[in-house]
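My structure is below; once you've seen it, I'll send some questions.
Only a single protein chain was left out; the remaining protein chains are all shown in position.
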Amino acid sequence: MTLDAFMIDAQSVHAETKAMLTLLHDLYPICRSITGDGVRATLARIGREIPLEVHEVPTGTQVFDWEIPEEWNIRDAYIADSSGRRLIDFRQHNLHVMGYSVAVNARMSIEDLRPHLHSDTQRPDAIPYRTSYWRRDWAFCLSDRQLQSIGPGPFDVMIDSTLSPGSLTYAECLIRGASSQEILISTHVCHPSLANDNCSGMAVAARLAALIAGANPRLTYRFLFAPGTIGAITWLARNEQRLDRIRAGLVIGLLGDSGPLTYKRSRRGDSEIDRIAADAIHTLDPQSARIVPFSPYGYDERQFCAPGINLPVGRLTRSANDEYPEYHSSGDNLGIVSGESMLQSLTALTKICCMIDGNERFLNLHPKGEPRLGKHGLFRDLGGRGPADLEQAVLWMLSQSDGSHGIADIAAASSLDADLLRQAATRLQRAGLIRNLD
Amino acid sequence: MTLDAFMIDAQSVHAETKAMLTLLHDLYPICRSITGDGVRATLARIGREIPLEVHEVPTGTQVFDWEIPEEWNIRDAYIADSSGRRLIDFRQHNLHVMGYSVAVNARMSIEDLRPHLHSDTQRPDAIPYRTSYWRRDWAFCLSDRQLQSIGPGPFDVMIDSTLSPGSLTYAECLIRGASSQEILISTHVCHPSLANDNCSGMAVAARLAALIAGANPRLTYRFLFAPGTIGAITWLARNEQRLDRIRAGLVIGLLGDSGPLTYKRSRRGDSEIDRIAADAIHTLDPQSARIVPFSPYGYDERQFCAPGINLPVGRLTRSANDEYPEYHSSGDNLGIVSGESMLQSLTALTKICCMIDGNERFLNLHPKGEPRLGKHGLFRDLGGRGPADLEQAVLWMLSQSDGSHGIADIAAASSLDADLLRQAATRLQRAGLIRNLD
Partner (left out) sequence: MTLDAFMIDAQSVHAETKAMLTLLHDLYPICRSITGDGVRATLARIGREIPLEVHEVPTGTQVFDWEIPEEWNIRDAYIADSSGRRLIDFRQHNLHVMGYSVAVNARMSIEDLRPHLHSDTQRPDAIPYRTSYWRRDWAFCLSDRQLQSIGPGPFDVMIDSTLSPGSLTYAECLIRGASSQEILISTHVCHPSLANDNCSGMAVAARLAALIAGANPRLTYRFLFAPGTIGAITWLARNEQRLDRIRAGLVIGLLGDSGPLTYKRSRRGDSEIDRIAADAIHTLDPQSARIVPFSPYGYDERQFCAPGINLPVGRLTRSANDEYPEYHSSGDNLGIVSGESMLQSLTALTKICCMIDGNERFLNLHPKGEPRLGKHGLFRDLGGRGPADLEQAVLWMLSQSDGSHGIADIAAASSLDADLLRQAATRLQRAGLIRNLD
């Protein structure tokens, strides 16, 4: 493989953008939560792009300090006036119902209903996104403007939901490479109709997986589509014995808004993925790309970088958390996500994956002085002139192949092109002068 | 305890300043040396502020490469003219007699007397401070102006002193905290009437000990009042087996002049006390505070940081050594020491002690992924909004509690307030999610 194996070629740019936008539009309307049929429908749609292995973990399963909750499903919900007119209607926007709301069917005065209504006075036109996974409760979310004008009631209040034993659903897409070392790429699938957070992340992840699957990678790639927090914890608990094969990872999400590419370092702060991802996005967008330190708040890097796990897993987003005004509200709709942003995000990820896939490590098998390269066909016979570029690359590969430097590291140290170093490595391998360590 | 437990509250500022000035005035006239009744009188006066355990170590005791010298006491001394008029009089200023001068009683010509007279031509109006601890000798110190006008003699020369087997005296004030880890704070008690060097240091040390004793500290504090060099060496030799309980320390002194707060790093250079003390004085006086590297000349940090001891002990002074014109002369009198300077010094020390006392370390007992904080009452049930400050603090405490970071370190990494982190730690401890490591 070559170092641009995963890169989107010029004629595919349009098709990739279109594929991501189509996925975004298909995923946006689905009402997802941390469990339930919304997640299954989401994974089914993603499964049309890439092969997925879907896992179901039963309610009640212990995962570290947590337990798989009951499964939540919802069919309909509304607040209607006495004439039967739906004032708040789940079919209009799935954010209208607080995630994990239990069923209710009652006539209520505004006084009784009021504690079950959430609005956001800071963003009076937006429906806020609210959940109550761990305390049985029900509520409606609505814009503050709606709330101000809702009147005294009485109201017919109905939530047709079930919260009952079932399972938590997540999926993996495994792309096997020549090496069993794994790159873990994880994105969250638990948010309902929020376009940037995280239909954009799912769309980009799916296309990234498709590109890598088509390119015969050197390393093994494991894509994880799981609900936030509980999904990552579940996956860690079920894979604890196999974490040592994870060479690096990325939590990705919120990749379609107009904010700049943002890499958040792993808790380790200086691992291979930290060096490579920072380099990649800085190269791609020197003006705007941001590198931020680790902090224990955010997305599933919280779990992968917990002190007792501490994997070399960073995070790529654009705007994150509370950084854009439409965050966690109905304002996070298809209008704030662009194909250009998703394409740049996908490009950044392909670049990072190419770099880490290509950061192969070798061992110099003749480390005492230089081997006689001419004998092995690796150096010109005519002396007196300086070495050609490939000869320089051969010398650098021999000098640095002590197990602690990969191709990307040697490229950085030597200012030589990584592809040229790879050519040199291939020829040195054929000559029996170095061997692969990965 | 809270992180400002030792801090001087607003209504105590005046009283503390007054207490230090009173101590300064009481200590100034006493004729101290490295042994003798002057030291005992000094410790008796300090013992009226704080409880002291006084130690007497007999002459001849071997302490590392040193031996406790004979004890020196002096009652009177003068140089008189033939009419009996005292030209140089110990009762006028105790600096007039070189420390450890042996007894003499003789009529002498100026030729015989001259080798026994010390003046300082650079500071013609000041009596210089001189000692001869390790060679039996006697001398008078006088201003160069006096020396120029002393005349041919004959002189009646008298020193009524004794140098004979006795003991070296030092005192400790031990303030026990919940933890047996100790903070060592040491100041020198061997200089006679020099106000800044070191009546100021003794006064500040005594009040610091009083404040900490009244505040129920977490760590144990050991204040050492000992003669310079030989006192520190004696203490080290007698406590060598117990040095491992010293978590950090400070040599303090010369804390009343108008120079800026000055922290000298320990020989290690980057220990906890080095980070905290630098941070504390920089915060207190960003314009002027100085941080200087370790050097093997100075005060008793020389002993605590000797290569075979190498404790994490730094030093806090204002002007040090030769940095002020009145240094080691009669010019170092009450006029160059101010209550304001001593108060700022005391404030800096309380701040440092608060920070190190509060730099508690914990161990996350559920380090694999986050524990489910809601279950433990540490996270809101309603999802969708960002974490409150205390929730952020909980996450930071969990993320960094791997044994290598204390509260002060986590505060620096997170930009969160140390008190908030402490609250989070208390709640995490109650929930059984972290445990104290100190």
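Which chain is which? They are A and B, in the order written, and residues in each are numbered from 1.
Everything below uses one rule, namely that a contact is a pair of C-beta atoms (placed from the backbone, for glycine too) under 8 Å apart; a residue touches a chain by one contact, two chains touch by 3 or more.
Everything numeric here is computed off the predicted structure, so don't read it as measured data.
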Option touching the unshown chain, where A:G256, A:P296, A:P312 or A:P371 are the choices: A:P371
Which residue of B:G84, B:P286 or B:G308 touches the chain not shown here: B:G308
Which of B:S132, B:T162 or B:S338 contacts the chain that the document leaves out: B:S132
Candidate in contact with the missing chain, chosen from A:T162, A:Q181 or A:S399: A:S399
Touching residues on chain A - with respect to the absent chain: 364, 366-372, 374-375, 381-387, 392, 395-396, 398-402, 414
Residues of chain B in contact with the chain not shown: 64-66, 99, 128-135, 137, 229, 232-233, 236-237, 240, 267, 295-297, 302-303, 305-309, 321-322, 328
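In the analysis below, only the chains that are shown with their structure count from here on.
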Distance between chain centroids, defined by C-alpha means - chain A, chain B (Å): 56
